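Starting off with a structure, shown below.
Note that one protein chain of the assembly has been removed; the remaining protein chains are unaltered in position.
Take a look at chain A:
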Amino acid sequence: MAFGPHVALISARGAFFVFGVKVKRTVDLGVLYSSSGTYAAISQAVLRGTLAGVEEINADPSNPIRFQPIVRDPKGQLERYAPLCAEILESSKARHVFGCVTSSSRKEVIPTLDRTNAMLWYNLPFEGFETSNRVIYNHACANQHLLPLLSWCFGNFGTMPYLIGSNYIWGWETCRVARMRVEDAGGQVLGERYLPLGEEDVATLIAEIESLRPRFILNSLVGASSYAFLRAYADLGRRDPYFRAEQCPVVSCNLTEAELPLLGGAAEGLVSVGPHFCASQSEGGRDSSFENISRQSVHTLAAMLVAQGEQPFESFIAEQGDLFGIDPATHHSTLEVDVAQVRDGVFKVLHHWSDVAPDPYLTRPARHPRIDRPRLSVVS
């Protein structure tokens, strides 16, 4: 069979050439983030990262892929995620969706993904205990955020925390694991409270913390509840020096640069954990790990689509996920882990662990980072 110069040719890697110029293959890409709602700042960070990644791929003439984003906005309403995910998959050729902020919303869309053999790229920290074949978990699970954070807290502030969280699976499971770790370490949880998503009345929490005087506070509140609490806690610290960061810090597994602009001065002294923090002031909360990992994930997807060929994506990951940084067994990634504190509006890294392999079910203690300190022994 002969081809004239006017005929498009397809190369082994799937790139089209017309008149010697590489023509990109257009790939529909689902995007399912809420631009409004209580956790909008986080959504906007992952959305920004995803679209930045898409722009970079599309602008790269050497990349044979051109992503066409198919964007839907559930507006922070849980019941809208599954129908909008289905709409993306039915109304376009998208087989991959970047989406979901809360674990509840992720669990809502998994049945749709199962039914349609599509893939969700989930780019935020989560509590673990899930390894769906239809999800790629690019951010940290509990052995890559909560366990190292607790180890750091126990060493520096002791084992008598107060636990607060939003009233859904992220808050529940984070506090449950923290409670078990505290008890294993011989400590005591002084209090454990949950607020409904969006609740901003934190007076009772603050009063209870003030009277119990814990050694640190593990904050798993999300969005508006978290901002209200952190502002009220900063006020408490001004009234009573015990509640300043040097003595009783607020620590969190889900605070990044993305939310610092909303907190202003109330963010000073907060401690967080994550795979990456910006070394200098990030303008408008940009370049958080949420944003960065989303952007990188778009690049990873593009590279995988080029290499995938005709093979189904599921078996392609099982065989070659490792080459793209995705563990075929868990669909998670090995990550760097930093514990960092906000000082003068910038996260300063206080402790670092390299290459922490994922353990989403917390069944592999060898993968649990800790800070080992010499044991004190009595000299007689």
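Criterion: a contact is a pair of C-beta atoms (placed from the backbone, for glycine too) under 8 Å apart; a residue touches a chain by one contact, two chains touch by 3 or more; residues count from 1.
Just so it is clear, contacts and distances are computed from a predicted model.
One chain of the complex is hidden; its UniProt record names it "ANTAR domain-containing protein", one of "ANTAR domain-containing protein", "Biotin carboxyl carrier protein of acetyl-CoA carboxylase", "4Fe-4S dicluster domain-containing protein" or "GH3 auxin-responsive promoter family protein". The omitted chain makes contact with just one of the residues A:Ala185, A:Ala207, A:Ala329 or A:Val349: A:Ala329. Within the full complex, the residue among A:Ser104, A:Thr131, A:Gln247 or A:Thr334 touching the omitted chain is A:Thr131.
The set of chain A residues touching the chain not shown comprises 110, 114, 129-134, 179-180, 183, 329-331, 359-367.
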